[in-house]
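Everything on this sheet refers to the single structure shown next.
Heads up, one of the protein chains got dropped from this complex, but the rest are sitting where they should.
Order of writing sets the labels: A and B. Residues in every chain begin at 1.
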Amino acid sequence: MKTLFFTRALFVCLALLGLLMADPALAAKKSVKVGFIGPLTGGVSANGLGGRNSAELAVMERNEDPSAKFLYEFTALDDECKPNIGVQVGTKMGADRKVIGAVTHYCSAVALSVVDIYHRFGLPVIVWGAVQPDITYGNDYPEVMRICGTMINQNEEAAKFMRSQGYKKFAILHDTTDYGKSHKDFFSKYLTENGGEILGVFGVTSDQQDFTAELTKIKSLNPEVIYFGGLTPLGVRIRSQMDKLGIKAQFEGTSGIKSDAFIEGLGKNLAEGSLSFIEGTPTEKLPGGKKFLESYKSRNFSQGPEAYGAFAYAAMVRILDAIEAVGPDRKKVTATLNATKDVDTLVGKVTFDDHGQNIVPAISKYVVQDGVWVLWEDSEYGSGKRRLKH
Amino acid sequence: MRHHPSRDLIIPGPAGCVLMATALLAWSILFLKAEEQIPILVYMISGSLLVLVAALSDLHKSISATISSNESSWDKCMTLTLLALILIFHDDHYTLFLLGTIMVYATAVLGLNVQLGYTGVINFSAASFFGIGSYTAAMSSAAGLPSLPALLLGGIVAALVGCVLLLPVLRTSGHYAALVTMAFALLFRVFLEVNEWFGGPQGIAVAPLTLFGLDFSQDMQLWGIEFSFYVKYDLACLLLLVLAFGFVRRLERSWLGLSMDAVRCDETAGACFGVDIARWKITAFTVGNLLSGLAGALYAMMLAYISPANFAFPDSLLFLSILLLGGMGNNWGVILATVFVVVIPEKFQVIQEYRYLIYAALVLFMILYRPMGLLPRKARNYGRLS
Partner (left out) sequence: MELFLQFCINGLMLGMMYALVAVGFTLFFGVLDVIVFSHGDTVMIGAFGGLSMYWWLGAVYPGLSLTWTVLWVFLAAALAVTVVGTLVARFLIMPLRKAPPLNTLLATMMLGTVLREAIRLFFPDGSNPKPFPHLLPEWSWQSGSLTLRFDNALLFLSGAVMIVLVHLLITRTRLGMAIRAVAQDEEAAQLMGVNFTMIVLATFALGSVVAAFAGVMNGLYYNEINFGMGLLLGAIGFSAAVIGGLGNIYGAILGGFIFAFLQTLGAVALPFASAYKDVFAFGSVIALMAVRPTGLIAEPSSQRV
């Protein structure tokens, strides 16, 4: 009996080995590791998982490409959106010499805490979702680059646009995370510079359910626009509670609410006319955008790519391209990535400035029209057929 | 009466300690070095099998007898084991960081142990006091205070802030006391996030530890060997842990510890025999917060960057579950459980988004089936003090 078992086991092993040997591509190519870090558990995990899937998709596609020089191994680590865990996994990735490049971080606080470590270990990373300006501009590290824009660009554009639409009085709501607070700071700055008036600023915690107290106060201030700096879950709650209280003001959000979940969460009618601003050109408008979405769908990920998935994908493609060009060497890959200029990617043309920041050519303005996020210029609002609330 | 086989099986004295420490060291090296999932699993299963065998046979009795009869040699052996681990992994930044985290967390939980394990003072805001230490270190070194005073200040401020909670903590008991500290933990994080003075939600950078002109954040070379900068931090953490451990062990054995036990076991009876309940609760609460604060300050310097997200209510729960897993009141249990809680999720990054679910379920089962923890606290033993 025992011998039979061992014979069988041996046979299975041999068969597996044979399979491995039979695949010439697998045997011939050298394996290279690339990484991804983002929040995979907890409150913002939807974005983290979307980013991870998108980055993994880039690696899968490259591995299916027979002309690729290397076999890429994908490792994803969870930073839980907590700086201490971020330092832990950042150290792990940085210290692992086999990892040549990584696409990292959605949460700004985490990114800020880990940039020193990437510099220390010389690991080139491209930040895919964290938008705090200091991540790139607060240091001179060549290793740290960012493909998404900072919140500076976004809010400058947003403030100017809202003023051009004739709005003057604003009430600001923001969540008290780094994302919401920094958005509030930059938007307030550009709004007052452009002659807008801020009637009140209200901070809310990121797990708050009930906003009726804040909104009632806002209602009595009677603003024309309610600006919300924060992510989709809170955006949905605030917009729907505005309706409950009969607040007629225009709702304006940030990149954090530009997700299908926002419209799904509110329903078509309530979401109608909500505004959002996001860096880069819309995915489906770009060459390869459709292909990306189809390819993503075909892999049956449990979660959609969300707002920043395309950035993670584009960043991973940049890293893979650089490795293909100069080989698996961190220093050379860093230099190649730093020299990125006018490269076509999924999120538009990418150029890194001397801080490694992608100089995003345009901020896209979106408005919800009939249950879809539509680019402002293409929308009936933009053409004057429909009107925002005044 | 049944004959105790353990009496025959005792591995003789200090030599036994050395033997066990060496075995532990070897296993830890193999486990920490392992990166692929299969070896990790193999080491974990073999390790748990060994423990199981020891628990089912009478081996565990002889092991614990050896340890308790040679405590000072066992303490020395374990310190040397940790030292050896630090030196062996001298250029492996990640493992060193994990080791440092373990030691810092263990120090903080030792503080919690004084409160909850010794005295029975419930504290659901351990991570908040840890955080007060971190933020004090960050703010005071930013204001130009040298590292060592900043470190000490971290502990002192944590203890002082704890005094604010003293009145409600003293007056309440059971679930009511749990609520007071829980409310503090929830309040603390929101407070850090909404005010401007402490860096707000995006956090704040912390100056590295600098002692006697030695910058802890630089790698160094000695005798031609590359040492990670974490080696220095780990040595500092080890020093803090050894000091804290020695302190709480002495506390436990002294009459102070005895009074604290009396407070925990039966307040009324204790008070009848002249034990001043309030006094010992205050002492325990303050000493515990002091330790948490010190550990937090050192952790902040090692991390170099802190933010409110590190010190939220779930982190307090993490500290508490470490204490409960290890065995309330048992300091060795605390260290063992810290190793588990810090290392195992890290070694299982492969399960990614399911990590937290599985972690919570494991703790749940642990509480159900081994409510006294991995190493339950034993009755006092004054017989074999060396």
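In the analysis below, a contact is a pair of C-beta atoms (placed from the backbone, for glycine too) under 8 Å apart; a residue touches a chain by one contact, two chains touch by 3 or more.
None of these values were measured; they are calculated from a predicted model.
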- [ ] With the full complex in mind, choose from B:40, B:116 or B:151 the residue touching the hidden chain.
- [x] B:116
Open item on the list: I'm checking contacts with the chain that's been left out. Which of B:44, B:183, B:235 or B:344 qualifies?
Closed with: B:183
TODO: Check the options A:67, A:164, A:220 or A:300 and report the residue that touches the missing chain.
DONE: A:220
Open item on the list: Take the complete complex as the reference. Which residues in chain A touch the chain that isn't displayed?
Closed with: 41, 43, 45-46, 49, 176, 201-205, 207-210, 212-214, 216-217, 219-220, 232-233, 236-237, 240-241, 244-246, 259, 261, 264-267, 303-304
Open item on the list: Residue by residue, what part of chain B touches the chain that was omitted?
Closed with: 116, 122, 165, 167-168, 171-176, 178-180, 182-184, 186-187, 190-191, 193-194, 268, 313, 317, 320-321, 324, 353-354, 356-357, 360-361, 363-364, 367-368, 371
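Please note the rule applied: only the chains that are shown with their structure count from here on.
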Task: Residues of chain B defined as touching chain A within the complex - done: 92-94, 97-98, 101, 190, 193-194, 200-203, 299, 303-307, 309-310, 346, 349, 352-353, 355-356
Open item on the list: Using the touch definition from the top, list the residues of chain A that touch chain B in their complex.
Closed with: 40-42, 45, 49, 52, 76-78, 81-84, 87-89, 91-92, 94-96, 107-109, 112-114, 116, 121, 132, 176-178, 180-182, 203, 205
